[in-house]
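A single protein chain has been omitted; all remaining protein chains appear in their positions.
Chain lettering (A, B and C) follows the sequence in which the chains are written, and residue indices restart at 1 in each chain.
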Amino acid sequence: MYSERVMDHFTNPRNMGDMEDPDGRSQVGNPTCGDIMEIAIKVEDNRISDIRFKTFGCGAAVATSSMVTEMAKNKTLEEAEKLTNQAVAEALDGLPPVKMHCSNLAAEALQKAIDDYRAKQNREG
Amino acid sequence: MYSERVMDHFTNPRNMGDMEDPDGRSQVGNPTCGDIMEIAIKVEDNRISDIRFKTFGCGAAVATSSMVTEMAKNKTLEEAEKLTNQAVAEALDGLPPVKMHCSNLAAEALQKAIDDYRAKQNREG
Amino acid sequence: MKKVYMDNGATTRTHPEVLQAMEPFFLENYGNPSSVHGFGQEALKGTEKARDEVKKLINAADPQEIIFTGGGTEADNLAITGYAMANRERGRHLITSVVEHHAVLHTCEYLEKEMGFSVTYLPVDKYGMVSAADFREAIREDTILATIMSGNNEIGTLQPIKELARVAREQGVTFHTDAVQSVGSMPVDVQDWGVDMLSLSGHKFHGPKGVGALYVRRGIKLHPHIHGGAQEKKRRGGTHNTPGIIGLGKACELARKNLPEKEKEVSALRDKLIKGIQDNIDEVVFNGHPEQRLPGNVNFCFRYIEGESLLLSLDLEGIAGSSGSACTSGSLDPSHVLLATGLSHEVAHGSLRLTLSIFNEEEEIDYVIEKLPGIVEKLRQMSPLYQKS
Partner (left out) sequence: MKKVYMDNGATTRTHPEVLQAMEPFFLENYGNPSSVHGFGQEALKGTEKARDEVKKLINAADPQEIIFTGGGTEADNLAITGYAMANRERGRHLITSVVEHHAVLHTCEYLEKEMGFSVTYLPVDKYGMVSAADFREAIREDTILATIMSGNNEIGTLQPIKELARVAREQGVTFHTDAVQSVGSMPVDVQDWGVDMLSLSGHKFHGPKGVGALYVRRGIKLHPHIHGGAQEKKRRGGTHNTPGIIGLGKACELARKNLPEKEKEVSALRDKLIKGIQDNIDEVVFNGHPEQRLPGNVNFCFRYIEGESLLLSLDLEGIAGSSGSACTSGSLDPSHVLLATGLSHEVAHGSLRLTLSIFNEEEEIDYVIEKLPGIVEKLRQMSPLYQKS
């Protein structure tokens, strides 16, 4: 069903867990649909210096969360914002067709965390 | 499908063939339905001294024809008239349910041959 | 890696004796049972022996009450559509329940949407059980057929079929039960139950896949659902699946001979697994009825986690189970059965069904009880919904 890459990220999720005092955070999805993703980021010099996720969802949801954090880490915010669902899915060697909606959440969660960081900056700045 | 008795009578039909100058004869059924039986009898002292059949039809039709001739032979006309389809079928150790209509023809053919003999007697007598 | 198959509610391993019984009908007695010749007659002997075995297992009055089909789903379609279409001048109202298998639900919905029938879907209590009182109340002047499953495939709940069938009989309503999960794993007696039609499926009790049967009590009229030749007394067209039918017959024979001993063994394993989960994992929801339950069915929801992730994690340990999570159902909603018992979407997404058969062993139960708590904990650690107390 899933590629080896997906199973690798599912089994050994990267950057999973909580973060104290994140600079930006997001939560997308809802439990009714069976998919929730939270992303928290630390930003230093306009770069994502640390990132953490938590996910309630299927194997694809976990793997795309993990993958998006790995791809975003150490990228500038502008670079990170360019990450698409497609790119995440491709980095995982593809997802089953019925699962393509899951990868939508990961890029969305990342974008929202960046938005949250920017909104905070604006409030504080 | 068929009992061993049926197959025996089908494979080695008794009293099959033509008869010269029969005292009574009959034909029942028609080729449209796929079943025709002819019976010819010789009568001596009110007894069926000889009997012959010819049949166009399925295995059950052949076997019931053969069996009815065997059962009728040497019987008085009154005894022969008492032969029922049921009795013929039983003597064959039964017929498949869908074939029970076939055994109807044999007793009918015998009865008609006897009727024909009596009608001739009346005309001649 | 150890392999522990606990998805017998989905399908079972074919019993080696079943396969052995089938084999000659592939290579030697491969004739069509409708044929006159020896090859056909040998095949016919086989199918009629199998019909008799099905009859015996469910205690039908006559082997001619058994119609062979291409599986449980087809049997359900035949029972419901075949009966409804043949009797629609008498009325166009059907009664079923909200916890039926899709083979029943989607058939009822089709009749509703495309054929002008109306359907009442009876609710269930928190155990997933239908009430006879609700049923009696739902019966109308124009009700012709009720179809209520005997054992639920997801949560294992057994319906009070005998009682429901009595109500139906009193009210002149024909009664069908989808017994696909019950037949072969517990005693089923169509005459004692008083049902008019009953569906069963070979692959749920170590018979082959792609073959099932519908019991139809003498006197019940139905249209064929698969139109074709004169097979099955014109009630189901199509060349007989001889090896499949032989296999089904063999599975029935084995089940009959081994019940109730096997039922007791499987139920004991089930209860041990239930207890092991309850004792070792917090915040679980037990699904289905605690006593009125299929012998092999265990179903829990694990709060804060999602079912497919759980299945994948179990699979990595060699454990095969199933889930009512949306992700495994091909739809966006979790199991309609779990929702019908009153669970929230969130909790329902975290369901795990482990279904046992005669091939499961006690050490497999131990293995699952050993592995499951760690897996659940790991997934909970990953879950944004989980706040460790």
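Please note the rule applied: a residue touches a chain if its C-beta (ideal position, glycine included) is under 8 Å from a C-beta of that chain, and two chains touch if they have at least 3 such contacts.
This one's a predicted model, so the numbers in the text were calculated from it and none came from an experiment.
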| Among B:T55, B:T69, B:N85 or B:N104, which one is in touch with the chain left out? | B:T55
| Of the residues listed, C:T11, C:S118, C:Q171 or C:Q292, which one is in contact with the missing chain? | C:T11
| remark: Had the left-out chain been drawn, it would touch chain C at residues 3, 5, 7, 10-14, 16, 18-19, 23, 26-27, 30-32, 34-40, 69-74, 76-77, 85, 101-103, 106-107, 109-110, 114, 201, 203, 208-211, 223-230, 237-244, 308, 311-312, 314-315, 318-323, 328-331
| note | Note that chain B touches the chain not displayed via residues 2, 7, 10-11, 13, 16-17, 27, 31-38, 54-59, 61-62, 98-99
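Just so it is clear, only the chains that are shown with their structure count from here on.
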| Two chains share more C-beta contact pairs than any other pair here; which two are they? | A-C
| note | chain A to chain B, mean C-alpha position gap in Å, rounds to 91
| said: I'd like the Å distance between the centres of chain A and chain C, where a centre is the mean of that chain's Cα atoms. | reply: 41
| field | Residues within chain B bordering two or more other chains | value | none
| remark: Residues in chain C with touches to at least two other chains are numbered none
